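First the structure, in the form of structure tokens, and then the observations on it.
Removed: one protein chain of the complex. Kept in place: all other protein chains.
Moving on to chain A:
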Amino acid sequence: MFRGLLGKTLGFVGYTIQYGCIAHCAFEYIGEFVVCSGPSMEPTIVSHDIVFSERMSRHLYKIQKGDIVIAKSPYDPAMNICKRVIGLEGDKVSTRSDIFTSHTYVPKGHVWLEGDNLRNSTDSRSYGPIPYGLIRGRVCLKLWPPHTFGTLGENPNKQNVKSFKDSD
């Protein structure tokens, strides 16, 4: 009786550890579910949307221009930010502010992130390019709310991106 109970407990602990390891590897290498909050990615992602972010393209260095990524905030490592990649290393980007426009080049190993809601977003325009190592994953699917299920839209501020592609 006692041995049976002990065996069952040990078996349960073993299964818990096993499934914990599997879950950890899945979240670390395949992807994770993220609840977004904040206005910076409107209208593509609004507050309290649930998105799926995949980790493989970050591990394989396949992040491209126009992708939406989850990254760690450079000034607070406990906080995550969700922004769109506007420029990769070596690209020319414009740092818009209210008064004047200037251009900079993204340094090696860095990316330039901007929110889709340009008026209400703290992004690379305020803190500069962020290192690639801070990127956690690429957002590929929107899961919640159900009527917007599917892949994410294009950049609504596309003409800006085009204008500095032409100027290259």
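Please note the rule applied: a contact is a pair of C-beta atoms (placed from the backbone, for glycine too) under 8 Å apart; a residue touches a chain by one contact, two chains touch by 3 or more; residues count from 1.
Going forward, contacts and distances are computed from a predicted model.
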Expected UniProt protein name for the omitted chain (select from "HECT-type E3 ubiquitin transferase", "Mitochondrial inner membrane protease subunit 2", "DNA repair protein RAD51 homolog 3" or "Beta-adaptin-like protein") would be "Mitochondrial inner membrane protease subunit 2"
From the list A:Ile45, A:Cys82, A:Leu113 or A:Leu134, which touches the chain that is not on show? A:Leu134
Residue by residue, what part of chain A touches the chain that was omitted? 61, 72-78, 107-110, 130-134
